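Heads up, one of the protein chains got dropped from this complex, but the rest are sitting where they should.
Now for subunit A:
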Amino acid sequence: MTVRFGTFDAETWWRPDDLAELPSVGGHDPAVDSMDELLLGFCAPNDLLITRYPIHPDLLDPRIRHISVDDPGPGPIERYISPELVRDEPVAPYAILPDTSRLLGASVPPSEVVALVNSKTWSNELVIELGLPGAGRVVRSTDELVEAVTALDFRALVKDPYGVSGRALLEITTPGVLRAVERVLRKSNLRVELLVQEKLPKQHDFSGHLHLRQDGTAEFLGLQQMTNKGFRHLGSHRPPPALVDEGWYADSLAGVTDALTKAGYWGPVGVDAMILPDGTVVPVLEINARQSLGLLTLHLEQRTDLTAHLWQLELNIAPGKGITDVLTAFDGLLSTGDRPGVQVLNGSTLAAPGGRVYLAIFCRPDDLGQWQRHSVAAVGSAGLTLRGMTTDAA
């Protein structure tokens, strides 16, 4: 029995308050608060899942115990979990925040260490130290930012060291955009720490997942090929063997696991990587020292003889509609992995004007496109519309 819970925008709680932010719009996205129901995909029978909000009964597996936090206040869910629930039980939090450390003590790595190794500044220093391709430059002032982007001839990606979804990075392609970013940073009067990388011509994105033990040994769990829309993660699945040699990639992460152990981290690790058109592998783009959606897909795959694909639909939701309508739309297509089909993984709080629903598609590798089209057709016939995603499904 394992107790599972966690906060999906962990980076928000790792990010120092005195850091200047890249220009962004909108504040905290409340939809992120209910993403913890995706942890259901990690659960084995008898596990206890604790979520921030109630989960729709049709999404739940009766073999898994579930409770939600009553009347959660502001801040991460870890703040509202009773120590009684986690005492003397194996616990697998999504990420280690300061509140997780307070709840679980020395049974997990210190949150300061976890915050450090999740920073893009730390991973970039490691890439440089290990002599790996794809290193960027950390800039610590607005002047340095201007200089670094100009030196790259405006083929630059600028990343926040603790980028939260939607405000993690910007592509700077013209002097005018750089001027706008420069103006926002100077106006904030806060400390600048940003990673500037050359925008490389990417062919494929993939991630490697492992479990790092406290003694420094690691179990490599597998690879995930990511589907992205621009810079946004749309889903993932196990890549074809020809994409990258899994054994070679696992070996190439030895320097990363050594550095994580030396820093004092143990637990789940996901490393984002990419392949360039000439076949060059950039093995470490980002290190996520926490659970991740790629790891979730690997877990989903363990429950099926088929291939598990994680995918998402951005839906417009009319007033009065919600997850029940989504589940009804998939009637006849639903599966828990025992046969080809779709499992709806989240959406209990889905309401007008819309939101994101994650799906596990269980099918043969070559049938993914067909099942994506089935899914789009199913929600369409139920009167739900997609947010600008129809071309991605084709």
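Rule of thumb we're sticking to: a residue touches a chain if its C-beta (ideal position, glycine included) is under 8 Å from a C-beta of that chain, and two chains touch if they have at least 3 such contacts; residues count from 1.
Methods note: contacts and distances are computed from a predicted model.
Hidden chain, UniProt protein name from the list "HTH-type transcriptional repressor YtrA", "Acyl carrier protein", "Cytochrome bc1 complex cytochrome b subunit" or "ABC transporter ATP-binding protein": "Acyl carrier protein". Interface note for the absent chain: among A:Arg15, A:His66 or A:Arg167, the touching residue is A:Arg167.
The residue from A:Ile64, A:Leu130, A:Ala180 or A:Leu200 that touches the chain not shown here is A:Ala180. Taking the complete complex into account, A:Pro23 is the one of A:Pro23, A:Gly105 or A:Pro365 that touches the chain left out. Listed by residue number, the positions of subunit A touching the unshown chain are 22-26, 29, 165-171, 174, 176-177, 179-181, 183-184, 230-232, 314, 316, 353-354, 385-389, 391.
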